[in-house]
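Just one protein chain is left out here, and the rest sit where they should.
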Amino acid sequence: MKALVKTRAGRGAALERRPRPELGPNDVLVNVQAASICGTDLHIYSWDPVMRNRIRPPLIFGHEFCGRVERVGSEVTAIRPGEFVSAEMHVSCGHCLQCRLGQQHICANLKIIGIDLDGCFAQYVKIPASNILPLDPAIPRDYAALLDPLGNAVHSVLAGEIAGQTVAVVGCGPIGLMAIQVARACGASAVYGVEIKPQRIRLAKQVGATQVFNPKETPAVAAVREATGGAGADVVLEMSGNPKAIQQGFQMLRAGGRISLLGLPVEPVTLDLVPDVIFKGATVQGIYGRRMYDTWYRMLALLKAGVLELEPIISARLPLERYERAFSLLAKGAVSKILLYPNGIPK
Amino acid sequence: MKALVKTRAGRGAALERRPRPELGPNDVLVNVQAASICGTDLHIYSWDPVMRNRIRPPLIFGHEFCGRVERVGSEVTAIRPGEFVSAEMHVSCGHCLQCRLGQQHICANLKIIGIDLDGCFAQYVKIPASNILPLDPAIPRDYAALLDPLGNAVHSVLAGEIAGQTVAVVGCGPIGLMAIQVARACGASAVYGVEIKPQRIRLAKQVGATQVFNPKETPAVAAVREATGGAGADVVLEMSGNPKAIQQGFQMLRAGGRISLLGLPVEPVTLDLVPDVIFKGATVQGIYGRRMYDTWYRMLALLKAGVLELEPIISARLPLERYERAFSLLAKGAVSKILLYPNGIPK
Amino acid sequence: MKALVKTRAGRGAALERRPRPELGPNDVLVNVQAASICGTDLHIYSWDPVMRNRIRPPLIFGHEFCGRVERVGSEVTAIRPGEFVSAEMHVSCGHCLQCRLGQQHICANLKIIGIDLDGCFAQYVKIPASNILPLDPAIPRDYAALLDPLGNAVHSVLAGEIAGQTVAVVGCGPIGLMAIQVARACGASAVYGVEIKPQRIRLAKQVGATQVFNPKETPAVAAVREATGGAGADVVLEMSGNPKAIQQGFQMLRAGGRISLLGLPVEPVTLDLVPDVIFKGATVQGIYGRRMYDTWYRMLALLKAGVLELEPIISARLPLERYERAFSLLAKGAVSKILLYPNGIPK
Partner (left out) sequence: MKALVKTRAGRGAALERRPRPELGPNDVLVNVQAASICGTDLHIYSWDPVMRNRIRPPLIFGHEFCGRVERVGSEVTAIRPGEFVSAEMHVSCGHCLQCRLGQQHICANLKIIGIDLDGCFAQYVKIPASNILPLDPAIPRDYAALLDPLGNAVHSVLAGEIAGQTVAVVGCGPIGLMAIQVARACGASAVYGVEIKPQRIRLAKQVGATQVFNPKETPAVAAVREATGGAGADVVLEMSGNPKAIQQGFQMLRAGGRISLLGLPVEPVTLDLVPDVIFKGATVQGIYGRRMYDTWYRMLALLKAGVLELEPIISARLPLERYERAFSLLAKGAVSKILLYPNGIPK
């Protein structure tokens, strides 16, 4: 099969022929119909420092996709060939404390397909049956390739009350844009975007932000406070990972509100805990991955209901062979999500 | 002032001239712009058995309204004359256990304006300042007269998770219809109505029900199970008060789901607790009134956001003088909500 | 091996020689050190109507036990021979909606070891590795044979707030007695027992009930209300399954409280929903099994901490061979828990 392989410690990747994965008794082989590129994939491709100690080449990378089940292992009964599926790519151990408590998404022994194991930038990918999610045919194929980041957004939005709440989404990259949509669909009364890139500001408005504040032009903390009658936002979703933006996120939160942190700062962040957390009686949440499988259930229900419009977030569609073009577009930062098609772009 | 008065123990009511209410230091006088008739008001008017031990004539009844602040008592600082307001008509004591625990809506010493004290079917009504809710001008006046029942719907819908959940609304009277809208606006992935009256079935579809099942034609339990892939509804909102419908509500709930009971059955109800509650691990909630003031905050935010469309639920608009016509229409059961205007119908 | 077998549809059971269970790749074989008899086992033994359609003889019954791991299947890595263990005997399917949402205890395809599959009244029992719970050596062996019912108690007590709450335990059989202990250990400010059998009343006081009310002598609803300053209990744990007691349980609950239903009534129960659930804003919970594995984690932590004293609940200890004596004692209703030792009573 064709596969995009991180062949060595260094920049780039290579399109190679590889044997189809061998299945264990509890595995499922999926024919990849569409894959999507994550910021992490760009880090792998560019061999950024953050990935150098994690990735062990050679590795087929990629962890956002959907496809059709090709074949199932001997012990698999709940999944059948031909089914339209996606997958949770975080593989949990099943016996650590977190797994036992229903928190498999923060399993102590997590392995990630596409990072620790061969991933989905290939014609076929092997997935443990327990991680396969059958999809309703009503869900568009290209949306189904975006469930990993959409799940991050749904996990963040639904980590607390959202209906009838004012929300600030700090950082309107792909997941921030999805969060805006999800929050609106789930009854947020107003969603304020905070973003500096013009293209993302435009997209944020397009997907439903009530207002978008550009901190380069407007003091965002004051703007959110004013828009919320002085109180601050009931909910802040931090999706930038930028230390200064994180600090502002805490400042624009109302007393008694919650701030959910998804963006990953590259360095420790200094917080003024007394006014911004303690006196506020704030709730701060770390958000990682997707709850297994509560997040999936609700995300798929929202998609089936047709209340999310992800098309504006898809910037380009390319066959897998044009991966260099895809990574080069992403590196420029001018685009949102790019889809790759290992088995060719369907009509 | 003009006022609709329950003058005596017996059928009917009379339009009379009454002095304007005298204000205590913590009271607010409101000029009533629009009032709405509740099922309870019809019970009072018809002098149904359920009300005979509660109401002590003479009483100005009516407890759903909006208006303009006319005057405020000497100690009132947070409310100003001229403000557009509605009110929570349940007056809690402030010192019982429930009040101390933030559950004032189930205060042990509750008094209800329009039932225990003079109400809003009059040109003016007196309200304690703490119960006044200032309204955003973006909220349409006639919607603002419906906040009491809309609050019941919001309280029911938001009493647990709703986003990405399948919902069955059992009984599509005015509050059921509102609940359908609120559930959709808050991300319910599908909302199934259960109703037997053709007009209500039509309205339920109009306000956004995914499907409506008429138990006279379709076994509703089986229909909801089938529509939810065999599992049953994640959430059941019981708004009929009909004992048989309540039983069916429990049966159509999925294992692990929640059923919120708002409708008031006139007799005890026999429940098959083992299969329908215990083995299901179900959560059953009694819903009364509106949370003070969490429900109000979220309801007003949803209204301000413009995501609720209540117009289809308003069946008629009449000046207060035509109250006999209003109650006669309601008694026939062919209509949804009727608005009364004690100060005349505005243009 | 020796095993107590339900050999046929009819009263009784027989001690027989059986081959040791064969292990699949994910199974664990446990040498049973102590087993305990459940009310369900008495129903099976007596061939009561409730069990006739469920049990398919021949079957080794019994589902409460602890033991030492004898051998593990080829794929089992997290469990080692020699470990001191117990097990969750409810085996969930892993792919139904409830399983996917972390509610495996109410799995749609549940199988129970000792009811649907051969159980623990034998020298050895076969258990799926995922259902094995390793035990801290600090936990006494005989307590470890009681984790199934103790888990019911912990699940009930911890299904909502308990610290600083007043609690009524309706029905002081073994699980009720355990619930009294667990509630006290978890900060309940007062625990009122409701029970009619003198021996259980005595035990309830012994394990820490603040007061015990005998409905044959004292109106229990009035007594609990009076003891709670008129408000009613914050929490009611229904563990009797008696319809009249269930009704009283609802009546003694305070407005805004929660009632958790664990006892299984043999017939539908008529509830006065308006005063007892709806106007009260009550929360009613069906409690089944043990949360997998949150309940276990917390139960084992409490046992390790040494804050539970289960000895008073153990009425007799017998070798497996004396099973007839054990069931005859239980049938008389004069005892609490009886332990059986398939491999002989340890010194």
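Letters A, B and C name the chains as they come in the text, with residue numbers starting at 1 for each one.
Criterion: contacts are C-beta pairs under 8 Å (C-beta built on N, C-alpha and C of every residue); 3 or more make two chains touch, one makes a residue touch a chain.
Given the structure is predicted, the values throughout are model-derived calculations rather than measurements.
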item: Chain not shown, its touching partners among those shown; value: A, B, C
item: Identified contact with the non-displayed chain, of C:V50, C:V307, C:A331 or C:I345; value: C:V307
item: Which of A:H63, A:H105 or A:R200 contacts the chain that the document leaves out; value: A:H105
item: Of B:L101, B:A138 or B:V266, the one touching the omitted chain in the full complex; value: B:L101
item: Sole residue of A:L261, A:L308 or A:L340 that reaches the chain not shown, by the stated touch rule; value: A:L261
item: Residues of chain A in contact with the chain not shown; value: 97-98, 101, 103, 105-106, 108, 229, 231, 246, 254-256, 261-262, 264-265, 268-274, 277-288
item: Contact footprint on chain C, counting only the chain that is left out; value: 154, 157-158, 161-166, 185-190, 297-299, 301-302, 304-305, 307
item: Contact set of chain B toward the excluded chain (per top definition); value: 78, 94-95, 97, 100-102, 130, 293-294, 296-297
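Assume only the chains that are shown with their structure count from here on.
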item: When chain A is superposed on chain B by its C-alpha atoms, the rotation angle in degrees, nearest 5; value: 180
item: Chain pair with the most C-beta contacts; value: B-C
item: Separation of mean Cα positions, chain C and chain B [Å, integer]; value: 42
item: Rounded Å distance, chain A centre to chain B centre (Cα mean); value: 40
item: Residues of chain C whose C-beta touches two or more other chains; value: 97, 101
